[in-house]
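This is the structure, below, for whatever I ask next.
Heads up, one of the protein chains got dropped from this complex, but the rest are sitting where they should.
Residue numbering begins at 1 within each chain, and the chains themselves are lettered A and B in the order written.
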Amino acid sequence: MIPASKQIWKKYIFALVWFMVLLWPLLGILEDGTIDFGKALTVWMWVAAATFCLLVLYFGYRTRALKRVSAPLSDVGLKLKSASDAIPRPALIMLVFIAAFCFPFFTGRYAQDVAINVLVYICLGLGLNIVIGLAGMLDLGYIAFYGVGAYSYALLSIHYQLSFWLALPVAAFFAAISGCIIGYPTLRMRGDYLAIVTLGFGEIVRIILNNWMSLTNGPNGILGINAPGIYLPQLSGGLSFEHIYLKKLHYLYFVVLFLCIFTIIAVHRLNFSRIGRAWEAIREDETVAELMGVNIFRLKLLAYAMGAVFGGLAGAFFAARMRFVSPESFTFIESAMVLSMVVLGGMGSIPGIILGAMALIVLPEVFREVELYRMLAFGAAMTLMMLFRPKGLIPAKRFGSRSEEREG
Amino acid sequence: MSDRPILELKSVSSSYGKIDALKGISLTVFPGEIVTIIGANGAGKSTTLMTICGIVPLKSGEIFYNGLPIHGKEPDTLAPMGLCQVPEGRRIFPRLKVEDNLEMGAFFRKDQASVAKDMEHVFDLFPVLKDRRKQLGGTLSGGEQQMLAIARSLMSKPKLLLLDEPSLGLAPLIVQKIFNIIKEVNQVDKTTILLVEQNANIALQSASRGYVLETGNIIMEDNAGELLKNPEIRKAYLGE
Partner (left out) sequence: MEFFIQQFINGITLGGIYALIALGYTMVYGIIQLINFAHGEFFAAGGYMGVILLSFLASRGFITTHPWLCLGGSLLLAMLYCAMLAMAVEKVAYKPLRHASRLAVLLSALGMSIFLQNGLMLTQGVFDKPYPSIYSQGGFEFGNIVVSYLQIIILGVTIVLLILLNILVYKTRIGKAMRATAQDKIMTSLLGISSNRIISITFALGAGMAAAAGIMVGLYYGSVRYDMGFVPGIKAFAAAVLGGIGNVTGAMIGGLIIGMVEIFGAGYISGQYKDVFAFIILIGVLYFMPTGIMGENVDDTRV
């Protein structure tokens, strides 16, 4: 162990020096002609200290020196796992559902706001999961469908005063169409190329939304969208119905909760349906699937369309909730966030995606003071996750690997 | 022939994906020899060479080159030590010219001044390559590509040359030509050769010793002449 660790320390020190050389010019060469080492040195110290601790921990782990600490921890972990396995699945789900249902009654506006965000992103993550996790196609422009759904409802509401509930299927339809449009040219493309083409499509949609002034009002966005409305029965006098708009936050929470549950159930059913199995076949090995009679063309298109539908529904809700849409909300970074929720949470696993959405929305809120570093941490986290835990936090159990991806 | 083997495998096991390709094989090659490993398709012949070169990871056992352990070393450290492989399927660089392919064989060499001389020597051995020296590798015929592959590895001035199925897919006349050159290289340049072949006939005729590999195990080892006369071998591998 000793000679190997010397090697590692040497590499570590070399890496730290290299890092300083890269960092200093950005912080140390100033416009007014002065040269400063202070700023760069502070940042470097922090990074060096943090990585040093991690390295020491790593050595402790490797040489089993930390056994005394880590062993009881993993024992506790195992005990928790066996306890949670002991509870029957339906009971667990019931518990979660009840908790989700009661949530708005015990929490304030801020928490409900965050919760609504989480639920919207869960819908998006599940939708993207159909494309990536089930059918195995990498989509980096998924947010375009979100945008299509949002703008569909926005325009229908502004121009035709269509109610939210009636507009939902229309928005879903438009999203599905755009899914087919985006899906069609990409059907025969290699994985990497698919990624960048879908990225390009996402950008094209954003550019169109930004520039088609007559339709979308461009960068100014669309104002005055109606919130979801319902008819409440009034029992004074005779039976009559009063129409109210659900603008209050906890009403909106229930709307999106309903949407989210619908999405979860739909995705779960799809997962285990014939279509879902066909998608898995395509994901595992396209050539073989085709030979077995799977109509690749139609099923891939269907995957895009279905994924787009859930994105569109979430988008319509987004428009109804914010009462305002603009192209700013549909940038590539949003696509990247949804993607990371799916991949980091655990591709193809519904609980994983839910956990991923929660982590990615709640954690930045918890660390509000260091908001500046949010995206920096996000980028680093993505890379680190791929390096250390590529299967995600809660990997799906039936997840195989694409034949294209396997090496050798 | 000196005492110390130039290559020694001791109970080498390796797996190729999930399949156990080599199940504890041992063999020795002495300097100046031509040794051949024959066996059917899928017996593990190519895996043996790839394991020696470190491309296929070793599961257990040891490999020694000139007495030095080379198991676990990075593949690109072997050619500078004089160990070069011509893998199965030619694998010449299709979009590089013939002379560039040859240059790549000598890339690691510190004595770049003598590379030109060695290239002329290689062109003497393979005159057809000289005619095509400016052509792209991918435009050559199968036989020419095999010659290019061998010539390329000769540019590294190997002490031990591993050849993987040089006869594969080639017409008998060309195969004979190539094997003549292999024998010449062995005799004139004193290059030791470990030859893996499916064509047991020509392999045993060119080699001095042979090993028979069957599903990852060495089942027989003898002088080439004896193997040629062995009735079981004749039935299984020499088409009788």
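A few points about this structure:
Methods note: contacts are C-beta pairs under 8 Å (C-beta built on N, C-alpha and C of every residue); 3 or more make two chains touch, one makes a residue touch a chain.
The shown structure was predicted, so the numbers you read here are calculated from the model rather than taken from an experiment.
Contact with the undisplayed chain is limited, among B:36, B:51 or B:85, to B:85. When the missing chain is restored to the complex, the residue among A:156, A:172, A:197 or A:338 that touches it is A:197.
For the chain missing from the display, the contacting residue among B:55, B:125 or B:181 is B:55, taking the whole complex into account.
Annotation: of B:71, B:152 or B:209, B:152 touches the absent chain (contact as defined above). The chain omitted from view is touched by exactly one of B:104, B:168 or B:220, namely B:104.
In the full complex, the hidden chain is touched by chain B at residues 53, 55, 74-80, 84-85, 87, 89, 91, 93-96, 100-101, 103-105, 107-108, 152-153, 156. By the touch definition given at the top, chain A reaches the unshown chain through residues 15, 18-19, 21-23, 25-27, 29-33, 138, 185-186, 188-193, 195-197, 199-201, 203-204, 207-208, 211, 332-333, 336, 339-340, 343, 372-373, 375-376, 378-387, 390, 401-402, 404-408.
Everything that follows uses one rule, which is that only the chains that are shown with their structure count from here on.
In whole angstrom, the spacing between the mean C-alpha positions of chain A and chain B is 52.
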